[in-house]
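Note that one protein chain of the assembly has been removed; the remaining protein chains are unaltered in position.
Moving on, here comes chain A:
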Amino acid sequence: MSPGPAVPVPQSTVVLGEADIARALTRIAHEVLERNKGGADLVLLGIPTRGVPLAHRLADRLVSVEPGLDRESLAGALDVTMYRDDLRRHPARPIGQTQLPASGIDDLVVVLVDDVLYSGRTIRAALDAISDLGRPRAVQLAALVDRGHRELPIRADYVGKNLPTSQAERVRVLLRESDGEDAVLIESSAEAPRPGPGPAVGTERGAR
């Protein structure tokens, strides 16, 4: 899923701007620290593609609040491609990178970080991936946007913004690291949902 350039679509509405995203991440960072009584034994695992830069931004904020934390081992990446339940519905997907702290994730609190929480299937795959990698003390979930329409009993512990959407709409998250700007857009697609792979946007991986 290569991040393409941000093409402005006529019916797209910006729901979160750069400042909103920054504020949401700062709040989530504080909530993470509050809930876990500090940042010790914590690791933020971003789900590629756009979860990874979000995890690193959160880690930067955690370190700025608690300077004693080890920034190096605080953030990583967890690729879930090979654990997905919809592999056979699409052409073979490229596999992203998994980066864990050198000491592994055993007995740590893992905070999964993703851009959009939708069907919950990506998170289901992530939980399976985690159980093959070790046995964390707890797993929590942070999402920049929760757009509803869950298909599995999964909920986020930290949400940047709850975004009530219809399933006909698309939610696009643009990040500076991959798209050159920070924004969350809702696009109401006039056309009927296309079968097959569809346009490669780093969101809605859980879409059916």
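Please note the rule applied: a contact is a pair of C-beta atoms (placed from the backbone, for glycine too) under 8 Å apart; a residue touches a chain by one contact, two chains touch by 3 or more; residues count from 1.
Note that in this section contacts and distances are computed from a predicted model.
K.L.:
UniProt names the one chain left off this complex as which of "PadR family transcriptional regulator", "Aspartate carbamoyltransferase", "ABC transporter permease" or "FAD-binding oxidoreductase"?
P.N.:
"Aspartate carbamoyltransferase"
K.L.:
Just to verify: which one of A:39, A:96, A:120 or A:136 makes contact with the chain not shown?
P.N.:
A:96
K.L.:
With the full complex in mind, choose from A:15, A:82, A:127 or A:152 the residue touching the hidden chain.
P.N.:
Checking the options A:15, A:82, A:127 or A:152, the one contacting the hidden chain is A:82.
K.L.:
Tell me, which residues in chain A touch the chain that this view leaves out?
P.N.:
1-3, 48-49, 52, 77, 79, 82-83, 87-98, 128, 132-134, 178, 196
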